[in-house]
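Take a look at the structure below.
As you look at this complex, bear in mind that one protein chain is not there, while each of the others sits in place.
As written, the chain order gives the labels A, B and C, with residue 1 at the start of each chain.
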Amino acid sequence: MSSDREPRQATYRAAVREAIRQAMLADERVFLIGEDVGRYGGSYAVSKGLLEEFGPNRIIDTPISESGFTGAGLGAALGGMRPIVEIMTCNFSVLALDQVLNTAATWLHMSGGQFNIPVVIRMATGAGLQLAAQHSHSLEGWYAHIPGIKVITPATVADARWMLPTALEDPDPVLIFEHARLYNTEGELPADGAPVDIETARVRRRGHDISLITYGGSLPKTLEAADELAARGVSAEVIDLRSLRPLDTRTILDSVARTHRVVVIDEGWRSGGINAEIITRICAAAFHELAAPPGRVCTEEVPIPYPHHLEEAALPQMLEIVKQAEATVAA
Amino acid sequence: MSSDREPRQATYRAAVREAIRQAMLADERVFLIGEDVGRYGGSYAVSKGLLEEFGPNRIIDTPISESGFTGAGLGAALGGMRPIVEIMTCNFSVLALDQVLNTAATWLHMSGGQFNIPVVIRMATGAGLQLAAQHSHSLEGWYAHIPGIKVITPATVADARWMLPTALEDPDPVLIFEHARLYNTEGELPADGAPVDIETARVRRRGHDISLITYGGSLPKTLEAADELAARGVSAEVIDLRSLRPLDTRTILDSVARTHRVVVIDEGWRSGGINAEIITRICAAAFHELAAPPGRVCTEEVPIPYPHHLEEAALPQMLEIVKQAEATVAA
Amino acid sequence: MTTIDAALARHLLREMLRIRRFEEKTIELYQQEKIRGFLHVYIGEEAVAVGVMQALTRDDSILATYREHGHALARGIPMRSVMAEMLGKAEGCSRGRGGSMHIFDAHHRFYGGSAIVGSGLPLAVGLALADSLKQRNAITVVFFGDGAVAEGEFHEAMNLAALWHLPVLFCCENNFYGMGTALHRAQSVTDLPTKARSYGIQAASADGMDVLAVREAAATAVREVRAAARPYFLDLQTYRFRGHSMFDPELYRSRAEVEDWKRRDPIPRFAERMVSTGVLAATDYAEIDSAAMEEVEEAVAFAEAGSLERVEDLSRFVYSETDDEQ
Partner (left out) sequence: MTTIDAALARHLLREMLRIRRFEEKTIELYQQEKIRGFLHVYIGEEAVAVGVMQALTRDDSILATYREHGHALARGIPMRSVMAEMLGKAEGCSRGRGGSMHIFDAHHRFYGGSAIVGSGLPLAVGLALADSLKQRNAITVVFFGDGAVAEGEFHEAMNLAALWHLPVLFCCENNFYGMGTALHRAQSVTDLPTKARSYGIQAASADGMDVLAVREAAATAVREVRAAARPYFLDLQTYRFRGHSMFDPELYRSRAEVEDWKRRDPIPRFAERMVSTGVLAATDYAEIDSAAMEEVEEAVAFAEAGSLERVEDLSRFVYSETDDEQ
């Protein structure tokens, strides 16, 4: 974990670790707090080695008390610190939802602008590891419904490294959802890396026949689908939302203005997922530019089952994206 | 509270009370459990008098332990009872969300069909009483994202009376959202009242120029808006969804097939509300029948502020509905 | 017991009377529909907030509940700004947006005003954690009701504070009811210090109807918290003379019980004792009281003359800078 002189390959996990580490080196108000972030090294091994480097006052292992330590993170932020709260997975985050929905999201507005809460809350999200119904939710789209917080979903190694410092600079609560299947993915960390905005979407691949809009753990699948579509003669543009709140409507609409067709890929359950908000905004602003009704590829509306074949059947799959895109192009 | 021989006027509050009472008289497995449902008479006075009638074994006052008593309700349902859990308001329900999302919604599927959970969870929802940011959420649309539970929103006195028995008959968890501003409204309870389905929408007013789709606390405003629109020469059809999960897509699409224009009125925050799901389904299934992009009138994306003028500005208002409907008709 | 001089006696009496008169006025204003929403008054419990505040410095942080007008006033937040808040005026301490349940004041380190039972407890742990990490010599005081003790957040916060040796003073305002639910119907063990001790937290009960007893208990507690950098739990036994909120038909307690407690009203009780022991003159009460009433009238006049926030500002402060979502 040296500083960023050389371009190099890194895993998403290492990128998050480095982001935390550099933030802690740069600002002594930053600390990491959560279950097993210290001695265990993090449930997804993100914070391995940080306890040794920073000591127990800055890498704080907590009891299994999600509401307690998340609320403590908010309080510490009110008290002038810059906490990074790690909730192991979004599945457990609902135990702390009161602190997020009723405190973090309301305090600034309700106090007439007096108390902002500069906290960052990170958590793993998503399915695909055969962890069954209680460990496989994708709740980022759901959280994005809440005004007063920001919700970001780094999908690339570079974003994993460089969105966190921006989130820490943000004066308001930022929730970061890290898809559990991304931790082992590799990507390039450019030598000239620097903090990036946490509010805009990116076009990850240019295309002109259809826009595939996605985020987080579904980006790799969607890029693969775009490759496959290319082989089948369909040129797909791929948008990585990066942030679900705010949602970068501009980039979405620009893309749709070029392609006139759109499919949203969202690992959340279909009904009422962030996919519906995206489609609704497109229909409101670009209704007459659409050549076909927007499509969506989402998770089936079931608790995610354990066996591989059923889990795969429940989740958005590359070929399903291809099929839906072809249908939308043909429509 | 006599039996239903005569048609009569009743408040929504009295209708809910009667529904609970009759269910308890009919089935001794039914009991009511929640904060202050007994000696206090219910925070919205719904259960007043029931403790005296049924005693403390069936009207159970709880400590302020939302997760604890909601989970206890689920457990009692597993144990063969038919509990009605009252959570004072949906704002506090997030403290019990783990039990709803991770237990109630998963148990049947995850156990391979062995353990259904026949629990009914009632709660007040909505704004409009100047209760400020922590007491004004409308979370029903949000809950409707969760497969494994049902989410219903009685909007009329008759539905307040007759959806509950059906919910209690349901083998699976049913969440009932009662808008706090409805409790004092009056309506007719027909003499021949009987349990009604909890899965379909109703056309509350026929019209041919536009479909206004809404539910719960926004129904009265929407009906007023339809009156106003009629005066302005626009014939609006009003759909009361009644259930948000499942969502009665059939009735929605039938209406849109007649009117070709639609506005959704939803007291949830705009982005990612149930409104977006409704619009998305319409766009998917009736894209080419739409004469204009679907409109929506929702709550502004702010924590609801206390002062009357700001609260009203944040919430969907009758004239705003009229304006949006006119714009959609003109589009 | 420490000796009480006239200045202190006057101060304590004045603070309690300011709250009493303020609260009485809010009820009036509620009946006039100038205050709306939920209103929870502190009448009968004034000795608790006033007694505890005496032990704090301006560097200490405070969290309270939806029944927090008394704490705000006793902390020194100007009455006019609290009253303007009650009326939803832009001149209110929270810009009028919070109302009765959400009094905030950064200048006084008054962190609200939370209306979710128990939710202030983890925040208090966090404020104290920040102080501890920054080696700031200050404590955090969190007020909450007996009803909050049943919440999971109470348990989690008590354990964290004890485990991490944090300077938190937990002030349980034990008025023996959470809405209509009596303490003995909410807790299997009603002796609350026993609970605190199960986390290894030092704890004491005090007569919350006696401002001197509260002041002394708080002084001891705060000394311990500062010296040992450990939490402390106070069970301050008191009673609310009015309903839970303005909607409460009070079906759950007897008139006689209320009357019994009213005989222990902390204000006349303290005043009489001060007069009978010669610390205050018989005329002092009326003088202090009329000053309090005057202050209340001024506060009302200020609040009534206040302005409404512009509707165009509705979306300000959803985020600190600009509101980005469309």
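As a working rule, a contact is a pair of C-beta atoms (placed from the backbone, for glycine too) under 8 Å apart; a residue touches a chain by one contact, two chains touch by 3 or more.
The model shown is predicted, which means the values in this text are computed figures rather than measured ones.
Novice: From the listed residues C:T194, C:S276, C:S290 or C:S307, report the one that touches the chain absent from this view.
Specialist: Within the whole complex, the residue contacting the unshown chain is C:T194.
Novice: From the list A:E35, A:E86 or A:E178, pick the residue that touches the absent chain.
Specialist: Candidates A:E35, A:E86 or A:E178; residue touching the omitted chain: A:E35.
Novice: Taking the entire complex into account, which one of B:I121, B:V196 or B:L247 touches the absent chain?
Specialist: Here the residue in touch with the unshown chain is B:L247.
Novice: Tell me, which residues in chain B touch the chain that this view leaves out?
Specialist: So the residues of chain B touching the missing chain come out as 31, 57, 62-63, 65, 67-81, 83, 98-99, 102-103, 107-116, 147-148, 150, 171-172, 199, 245-247, 249, 281.
Novice: Residues of chain A in contact with the chain that isn't shown?
Specialist: 35-36, 38-41, 43, 45, 61-68, 91-92, 95, 129-135, 271, 300-303, 305-310, 313-314
Novice: Give me the chain C residues in contact with the hidden chain, please.
Specialist: 150-156, 159, 162-163, 185-189, 194-195, 197-201
Heads up, the rule we're going with is that only the chains that are shown with their structure count from here on.
Novice: Just the number, please: Cα centre separation of chain A and chain B in whole Å.
Specialist: 31
Novice: Suppose each chain is reduced to the average of its Cα coordinates; what separation in Å results between chain A and chain C?
Specialist: Comparing mean C-alpha positions, chain C is 40 Å from chain A.
Novice: Of all the residues in chain B, which ones touch at least 2 other chains?
Specialist: 67, 91-92, 95, 132-134, 271, 301-303, 305
Novice: Among all residues of chain C, which ones touch two or more of the remaining chains?
Specialist: Touching at least two other chains: 96-98, 102, 114, 116, 152, 318, 325.
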